[in-house]
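Missing here: one protein chain of the complex. Every other protein chain is in place.
As written, the chain order gives the labels A and B, with residue 1 at the start of each chain.
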Amino acid sequence: MRSATRHRIKLALRLAAASAITLFFVFPIYWLFMISFKTADEIYSYPPTWWPGQIQFNSYAVLFKDGDATTVWNSFVVASASTVIAMFLGTLCAYAIARFRTGGDHLANWIISQRMVPPIAVVFPIFLLYVWLKLVDTYIGLILLYTAFNLPYVIWMMRGYILDIPRALEESALVDGCTRWQVLWKVVFPMCRAGLFATAIFTFVFAWNDFIFALVLTRTEVTTYTVQVTHYFGGQSNFWAKISAMSVLGTVPIFIIVGFMQRYLVRGMSLGAIKG
Amino acid sequence: MADLKITDLHKYYGSTHVVKGVDLEIPAGEFTVLVGQSGCGKSTLLRTIAGLEDANQGSIEIGGQRVNDLPPRDRDIAMVFQNYALYPYMTVFENIAFGLRARRTPRAGIEPKVQRAARMLAIDHLLERFPRQLSGGQLQRVAIGRAVVRNARLYLFDEPLSNLDAQLRDEMRGEIKRLHQDLGKTMIYVTHDQIEAMTMADRIVLLRDGRIEQQGAPLELYERPATRYVAGFLGSPAMNFVPASLTAAGNALVVRTRDGTELALPPTRAETMAAHAGRPVVLGVRPEHMSRGGAGEARAGIVRHTVTIDLLQPTGARTYATFRLGDAPVVAELQAHDVSQPGERIELAFDMNRVVLIDPDSELVIAG
Partner (left out) sequence: MRLSSRDRRFSLSLVAPSIFLLLLVGVFPLVYLLVVSFQGITMTELDTSFQGLRNFRMLFDDERLWQSLLHTVIFTAIALPLELVLGLAMAQLFIDKLPGRPVFVALLVLPVVVSPIVAGATWSLMFDQRFGPINEVISWMLGGETTILWTIKPDLVYPAILLAEIWQWTPFMFLLLLAALSAVDKSQLEAAAIDGAGWWRTFFRIVLPAIWPVMAIAILIRALDLFRLFDIVWALTKGGPGTMTETISIFAYVKGFQQFETSYTAAVALMIIVLLSVVVMAALKRVELTR
C-alpha cells in the first residue's frame, strides 16, 4: 500500500512538471494568437489582459483589405511549386544513388554537405546573379532557389526511404516485364508513398518558413509572409495587431499539416537517423 | 535442344570473383536444382541468368538465343524470390496479374489466367486479400502463382521455401514438384538444403565456391560422388571419413585404418583399384553402409568388424551409434534395438561394395 501511494505521488509530480513545461512552451504561441483577436485598444492597454475581452477579427480584416494577406498566397505559391519540383527531381536522383550507387559515397556526401552551407553565403552571389538575370522579386527566382536549396534534403531523405524497399520487389517487377521507368512508377513510388508524403511536407515547411532568401530576393511583388511580418516592426512602435495576425496566418497552415504527420516528424527532423 | 546453355560464365563483385567459369546445359522441361553451401554463388548464378546481374564474361543462351545483353523483361523468364517479393499495396489478384499487365496482356485475357493459376495453387479464395492478411505458406503460393501465370520459358526459384517451417516446407516441396509435372516447364531451383535437392531434382548441379563440383541425377551423385566434397555434402547424417591406407594382402586389397583394423575390398573392386595399393586413402563410409548383419549374410564385400559403441542417438525407428574407427569417430545407422547402451561391443557388417575410397591429396574419389 505504501509503495502504491508513493507511486501515485511520483506520478502526480511528473504530471505537474510535464504540465508546467508544456505551458512554458505553448504559452508564447497562445499569446501570439490571442493578441491577434484583441482590439487595438485592448492590445495597448495597461496592464495587459490574459484573455481578449472581446474576440474580433478586425486585425485580419485589415490585412485582407490592405492586400497584405496576399503575401501568404505568395508563400504558398513558392513553397508548393518548389516542393513539387524538388520532390520530383530529388526522388529520381535519390533512386539512382540508392539503387545504382551513382557517384558512389562521394556524391551522397557532397549532396548532404550542400545542405549545411549557410544561406547567407549562398544568397549573396545568387542575388547578384538574379539582378543580372532580372529574377529578383519574381516567383521563378524564389522557386528556383528553394528547389535547389531543398534538393539535398529530399535526396537524402528519399535515399533512406528507398533503401528501405526490399530490392527483390523491384527485381521481381523487372523479371515480370517492367522497364526501369515502369518499376519507378509501379513499385518504387507506391512503396515509399509515406516517405514521399513526409518529405514533401518538410520541404514545404522549410520553404514556407524561410526568411533570409525571401528577404534578399523579394521587393514588393512576391514578398512572402515572413518578410511581411518584419515590415510591421516600426522604428519606435510596432504594429502588434498586424504582426500577430500575419504570424497566425502563416502559422496555422503549418500546425494543421504537422498535426497530420506526427508519425513522420522525428525521422524527418533527424535527417533520417531515427526511423519512426 | 537445350533450353538454357551457359558457357564459361564469370561474375565479379568488384574484385571478388563469385562465379568462376560455369558451363551448364539444361534440357527443356527439366527440373534442375542448384545446390551448394551458403555463399557459394548460387543466387548470383541465378540472378545472372535472370539478367538482374550483368555477366562479366561468358555467354547465356535461352532457347538458342544469346541473352547477355537483354534486360530481364526480354528474357522470357519468371522468378520466385526467397522473401516472396509481393507488393504490399496490391491485392493477391493484382499481384498475380502484375506481370500480365506489365506486358500489356489484353484485359479480357487477364482474369481467366489469374483464376486458373489461383485454382492450381488453391488460393482462389484469397484473391481479394492483401499480402499482410496471408500466412507464410499462402504468401509463397501467391509468389509462385505470379510466376506460373506468366507462362514463361524458364522458371527460376531462389530458395523459395527457406522462410517456411518444416512441415509447410515438405508440403510446398511436393506442390512445386507437382506443378513442374503439370506445366512441363524448364525450372531451375536454388537451395542450400541437400534434402530438398535430393527429393526434388531431376538433376542436381552442385556448386562449390563459384564452380560446378559435379552434376547428375540425385542418386548418381549420392552413390557415385566424384569428390570428397560431394560425398560429404549429400546425405544426412553425413558420410564418415576415416584416414586409412590401401594394402595388398596376397590377391586381395585391404583398407587398413590407423589402429590396424583391416577391411577387405571385394575382388571386383580390388582389381580396378590395384594401382593404388600401398597408398594412403580416406575411407568414406555412409551410416547406412554398416548394419548389425545377421549370421546368414555372407555376400562378397560384406566385412565383419567388432566395435565399441561410445554414444547412442535414438530417433525412433533408427538409432545412430557412434564408435571410433582408426582415430576418427564414425556414425552408423542401426535398427532401434540393435544396441542397448553405450560401451556395448557389437559386431557390425561393413558393405565394402558401397564405400568410397578417396585420394587424400587430390580429394578425388578413386574410381571402381
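Keep in mind that, in the parts below, contacts are C-beta pairs under 8 Å (C-beta built on N, C-alpha and C of every residue); 3 or more make two chains touch, one makes a residue touch a chain.
No experiment lies behind these values; they were computed from the predicted model shown.
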item: Omitted-chain contact residue, chosen from A:44, A:57, A:73 or A:197; value: A:44
item: Contacting the left-out chain in the complete assembly, out of A:55, A:117 or A:140; value: A:117
item: Selected residue (touches chain absent from view) among A:78, A:135 or A:151; value: A:151
item: Touching residue (missing chain; options A:9, A:55, A:140 or A:274); value: A:274
item: Candidate in contact with the missing chain, chosen from A:62, A:84 or A:212; value: A:212
item: Residues in chain A touching the chain absent from view; value: 11, 14-15, 17-19, 21-22, 24-29, 31-32, 35, 43-48, 50, 89-90, 92-93, 95-97, 99-103, 105, 107-109, 111-114, 116-122, 124-129, 144-145, 147-149, 151-152, 155, 160, 163, 180-181, 205, 208-212, 215-216, 226, 229-230, 233, 238, 240, 243-244, 247, 250-251, 254-255, 258-259, 262, 265-266, 269-271, 273-274, 276
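The rule is simple: only the chains that are shown with their structure count from here on.
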item: For chain A paired with chain B, centre-to-centre distance based on mean C-alpha positions, whole Å; value: 57
item: In the complex, chain A residues that touch chain B; value: 166, 168-169, 171-179, 182, 186-187, 190-191, 193
item: Complex contact set, residues of chain B against chain A; value: 47, 50-52, 71-73, 75, 77-79, 81-83, 85, 87-89, 98-99, 102-103, 146, 150
